[in-house]
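Notes to accompany the following structure.
All protein chains of the complex are present and in place, except for one that has been dropped.
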Amino acid sequence: MITLSSDFGSPYPAAMKGVVLQRSDARIVDVAHDFPRQNVEAAAFWLREVLPYFPPAVHCVVVDPGVGTERAALAIRAGEHALVGPDNGVLVPAARALADDFEVFEIDYDDPGSVTFHGRDVFAPAAATVHEAGVAGFETHEQFEPTEEYVDLTFPELIEREDGITGKALVVDSFGNVITNIPGRYLQAQFDTDVTVNGVWAPARRTYAEVDTGSRLVTVGSHGNVELAVNQGRGDERFSVSPGSRIRLRWT
Amino acid sequence: MITLSSDFGSPYPAAMKGVVLQRSDARIVDVAHDFPRQNVEAAAFWLREVLPYFPPAVHCVVVDPGVGTERAALAIRAGEHALVGPDNGVLVPAARALADDFEVFEIDYDDPGSVTFHGRDVFAPAAATVHEAGVAGFETHEQFEPTEEYVDLTFPELIEREDGITGKALVVDSFGNVITNIPGRYLQAQFDTDVTVNGVWAPARRTYAEVDTGSRLVTVGSHGNVELAVNQGRGDERFSVSPGSRIRLRWT
Partner (left out) sequence: MITLSSDFGSPYPAAMKGVVLQRSDARIVDVAHDFPRQNVEAAAFWLREVLPYFPPAVHCVVVDPGVGTERAALAIRAGEHALVGPDNGVLVPAARALADDFEVFEIDYDDPGSVTFHGRDVFAPAAATVHEAGVAGFETHEQFEPTEEYVDLTFPELIEREDGITGKALVVDSFGNVITNIPGRYLQAQFDTDVTVNGVWAPARRTYAEVDTGSRLVTVGSHGNVELAVNQGRGDERFSVSPGSRIRLRWT
């Protein structure tokens, strides 16, 4: 199985699928091709949330603001999974979530004819090669060189205070829910009370349905993190925050 | 074969696919993940139109404004097809279209860790279970309990008059065509004449190409219902209607 993730929109991913299918009979599953454009942190977050639900697979990821520069191309072995993509940190949080330990390999590739479509010309062929060689032993292929050097990515630190906690908005999902880097356990003691978010009042509740349609709430999403939401509405607009915004929760 | 339908956008459906693929080797086909958000009636309409074109399959549907409340989870057997989703009526019109008769089962599930992602934690695993057990005999699995009680959903009644008929706009498709609940047979006698729609004049025609580019028309869509359209334009904007609007057709 090969999964594909990118910020390419349409129809570019189809060329990647064609390239994979020229070289492999693997099942292909799209994770998403509408990740926020060139937003490595947002893609890294979603991949960490979603890829662990998959059975063993090769995950090909192309969110690559550095395309055309000297950045390396990587293949990572993480347990029975492999990840293929640019060396900008986008693969690393998912690798940590997939296995306790992981090994990183640099992909040696010929300069492709195109400078702007490494997804099709570098990463898709490499993903097919990893899949055909097998995750357990793909590094016997001459194209892969073990490396200790790669770009890491960690999500921002929290600032804990007696009366609350400060974190950051990581991503906004397609519903307008604002997903933060604050673990849900911080909010659980506050359920059924009211809190403030950057000074704006909102009830802390377990489910959307506990507030009226159109009302704000702070809850814990399926990813386990604190989420700013509006029942049947857009949390990003009502809380006036966007990816990267500081989020200060205060208990009241 | 397992089909997936939701209002989740992206990338949430990928987690559902991962969960299914952990448990089943079934072919997975996406029907749509951009159904109008939490609009049970619109999703029910589209599923009734689309699912009968499929060969026997398990159809997993998650349009679920009641997630986190006490609403039940259902599996429905409809001929050689099965439907899995929330007990809010969204499955019922499709079940009626797939078979003359259908049987409803309540899914017994452990309260999942998450309160907001039953698609991943309840419905996807249940769909895989139904698929692996087989549509003919999935109820031998202890998780399924026959029930006579479920939420029904029927589309609104028509009001017939001598000089016309009044119905309702059900959904707007991605082209801006307004699909009503008025069966096409009411319009057929009016083809090649002009009618009014909520007082707005429009020609009744068999095909878009019978009016100029940019002109309004009233026609019968591929679903067999009356449709308000604009040749190469958006009917919803030119007729000023949206899902739920009353649609009064009057012959002239």
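Every chain is named by a letter (A and B) in the order it is written, and numbering of its residues begins at 1.
In this text, contacts are C-beta pairs under 8 Å (C-beta built on N, C-alpha and C of every residue); 3 or more make two chains touch, one makes a residue touch a chain.
Quick caveat, the model's predicted, so the values are computed rather than measured.
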From B:161, B:185 or B:206, residue that would touch the chain that is not displayed: B:206
Contact with the hidden chain (one of A:2, A:40, A:67 or A:153): A:67
Residue touching the undisplayed chain, where the options are B:54, B:155 or B:251: B:54
Touch list for chain B against the chain that is not drawn: 1, 3, 5, 29-35, 46, 49-55, 173-175, 206-209, 219-222, 224, 232
Interface residues of chain A (partner: the chain not displayed): 8-12, 14-15, 17-19, 21-22, 28, 37-38, 65-69, 114-117, 120-121
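The rule is simple: only the chains that are shown with their structure count from here on.
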Euclidean distance of C-alpha centroids - chain A vs chain B, Å: 31
